[in-house]
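Written below as structure tokens is the structure these notes are about.
A single protein chain has been omitted; all remaining protein chains appear in their positions.
Chain IDs A and B follow the sequence of writing; residue 1 opens each chain.
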Amino acid sequence: MFYYILRRLASAAAMIVLITATTFAIFFASPIDPARYTCGKNCTPTILEGNRKALGYDQPATVQYVKFISGLFVGRDFPDNEQLRTEHPEQIVHCPAPCLGYSANQHRTINEMVAEGWPISLSVAIGAFTLWMLIGVGGGLIAALNKGRWPDRTIVGSALIGFSLPTFFVGLVLLTFPAIKWGWVPIPNFVPFFENPWEWARNLILPWITLAFFFAASYVRLTRAYMIETMSEDYIRTARAKGVATTAVVMRHGLRAALTPIVTAAGLDLGGLLGGAIITESVFSLHGLGYLAVRSVTNMDLPTIVAMVMIVATFIVIANLIVDVAYSFIDPRVKLVS
Amino acid sequence: MSQASAVGGRDGAVDQVAGAVAEIAGRTPWQITRARLAKDKVTMVAMGAALFFIVLALLAPVLTHFGLLDPYSNHTDLVGGLGSLPKGPLGGVSPEHWMGVEPGTGRDIFSRVVSGLTVSLIVATLAVTVSVILGTVIGIVSGTAGGRVDWLFSRITDFVLSFPQTLMLIALSTIVIDMLQSALNMERTVPSMIFMILVMGFFGWPIFARVIRGQVLSLKQREFIEAAHSLGAGRARIYFKELLPHLWAPILVYTTLVMPQNIATEAALGFLGVGIQAPTPSFGSILNDSVHYATSDPAYFIFPGVTLFLVVLSFNLLGDGLRDALDPKADRQ
Partner (left out) sequence: MKRTQIVAGVATTLALGLALTACGSSPTATSTAGGATSGAAAGGAAGGTLHILSGTATEHWDPQRVYVGVNIEYGNRMFTRTLTTFGPVAKDGEPATLIADAATDTGTVSADGKEWKFTIKDGVKWEDGQAVKCEDFKYGISRTFAVDVITGGPNYAIQYLDIPKNDDGSSKYAGPYKKTGQDLYDKAVTCDGNTITFKMAKPSGDFNMAATMTAFGAFREDKDQGEKSNYAIFSNGPYKLEGSWTANKGATFVRNENWDPATDGFRKAYPDKIVWDESLTQETMYERIIADQGDDKNAIAMDQAPVTAMANVTSAEGRYTVVASPYTRYMVPNYKSKVFSNDKAREALALATDRSAYVTAAGGDQVVKATNSLINPALPAFPNTPLLAGEKGDAAKAKEALQASGLTLPVKINVAYRKNDTLDKAFAGLKAGWDAAGFQTNLIGIPAEQYYGTLQSPESATKYDAYWAGWGADFPSASTVIPQLLDSRSQISAGGPGQDYGYFDNDEFNAGIDKAMALTGAEGDKAWGALDTEVVTKHFGVIPLINDQFVFAHGSNVEGAVVNTTFTGYYDIANVSVKK
């Protein structure tokens, strides 16, 4: 068991290293000159060269990669210039470990930007997750138990509609009508949870519904499919034959078995969302990690793009890891295989 | 329900009906599928709708050539006022302009939506084709080879799945489209379509690889593979002649499920201003503009939005229906 976890950890770590290296390679091997976008108007070749040196872009990709990795552990200084450090130390920006880089485009360290965006993405993800699990699993359960009858058809029909509506469409309709035109809820503007939980929720309810719309639909279908499959298993029939109450049959035997793959999928989806729900954040102008990612692309802010891709991929790897390890605890068969 | 003929192809065994010794002809999976589909009215409607959209998309360039559709001409007389909004109700709906006209230019929205359908469907179809080809090849190789090769490909699959598709699409867009534009020396339309096809196709193959690999693993145990081996059949022959016929079912199902996702992804990316952009009509580029008019000219947003919804819905319904029809376990109660 222990060795299984250890192996998975090592594998995850290796994966993360591979991801960072690949992302770095893709973006720094691109023909676009990252220094060009750090220089505003009135950009002369001298300034460009200066920026390039200060940000380390004149060095080969491997050197830059090593610097990036070491920065993750010990922090970095921008501009990395000895002379400046002695003469004008107040002009050096120190980026503490784990340093994700410096965005000359935004004049701040990427750590700062991520630290700002992270609570927002987390809030959006958690709220939506709760909502969609309740609705999705609950709805799927009801549908499965009423298979063929009208509750099933309605739920499946609604799920299909929810699944087919584009997220930005739903988001926009919600923003335009309940928020702007009718004023039922304020136009979303992030209020930190610890500042005012009620306002936090009120402002996030629309993004939560928008995200949950799609995922709930997906999970209704998933839950219904797994439940139907599980409920048709022989051991369920046996339990029923033995006289176990229906609720107990459903919840204790049926749902528990079906829940495992559902929770697996949910864990992975949540992991992906923690990196920022790009569309939802854009529609509602919430400045989370997804919004940060999109903005860094529009601004050709290469260091931030790279950092964002790495962060999101890392979340996914870690979610995979957690889900796998949890699965191994829940499902005894896994231990045997490994 | 317990008639022999209704049971899936797995066990075409004879069923004892007291006394009757009627000729029990086992049905091929294809016949079973067809029968199930015929009973499923909803899926038949969805299939009809999907086919309708595909035909419309294919015809659009022809119709444009003959002047029946006109996505590019300005009709500045049809818009006016502060902000150049369409004159007339519902965003300028009229007998010549079934979905109204575009603010700022007066272009016919119906023509633009249909042309956009063409672009979106081309991109989605080619992307899923790339995914199918890549995924099937990798799945077959992985499944049949086993051992180290299988392990390697599984790790690669995990690796690709770790990258967030939407984010990678956004992040790579400017760079790759620029490169393609300079390499091909064309204006933006075709390079941006190629980009979407390649990148969506690339991030889509893991699904197919996993499914195909699973199928291959279960098929590997069957006698006909062993038989082919012992008859001296080469690897390629095994892969393609023996295995493929059994794989079309999951390929078809997942294709019809991935298609609408690709259409939706293209639309979402266009909405963000990435990928296919104006003036090329595509759901994404049209909605990217119409989004801003949500309060002042809602028709401009609703018409394309609803069309997109219907296209995605019909493919989703079709995919669901196909999956149910092809699933051997579906009839069990």
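Heads up, the rule we're going with is that a residue touches a chain if its C-beta (ideal position, glycine included) is under 8 Å from a C-beta of that chain, and two chains touch if they have at least 3 such contacts.
The structure displayed is predicted, hence computed values, not measured ones.
Trainee: So which of A:Asp77, A:Glu116 or A:Glu229 would be touching the chain we can't see?
Mentor: Spelled out, the listed residue whose C-beta touches the missing chain is A:Glu116.
Trainee: For a quick check of understanding: of A:Ser11, A:Gln59 or A:Gln106, which residue touches the chain that isn't displayed?
Mentor: A:Gln106
Trainee: Over the whole complex, note the residues of subunit A touching the chain we left out.
Mentor: Counting only subunit A, the missing chain is touched by 36-37, 39-47, 50-51, 87-88, 90-91, 93, 106-108, 113, 116, 180, 183, 186-187, 189, 285, 287, 295, 298-300.
Trainee: Which parts of subunit B are in contact with the chain that was left out?
Mentor: Counting only subunit B, the missing chain is touched by 72-74, 76, 79-85, 102-107, 174, 187-188, 277-279, 288-289, 292-293, 295-297.
To be clear about the criterion, only the chains that are shown with their structure count from here on.
Trainee: Where on subunit B does subunit A make contact in their complex?
Mentor: My answer: residues 158-159, 161-164, 166-168, 170-175, 178-179, 260, 264, 267-268, 271-274, 287, 291, 294-295, 301, 305, 308-309, 312-313, 316-317, 320, 329, 332-333.
Trainee: Can you list the residues on subunit A that touch subunit B in the complex?
Mentor: Those residues of subunit A that touch subunit B are 15, 18-19, 26-27, 30-32, 160-161, 163-169, 172, 176, 180-181, 229, 232, 272, 275-276, 278-279, 282, 293-294, 297-298, 300, 305, 308-309, 312-313, 316-317, 320.
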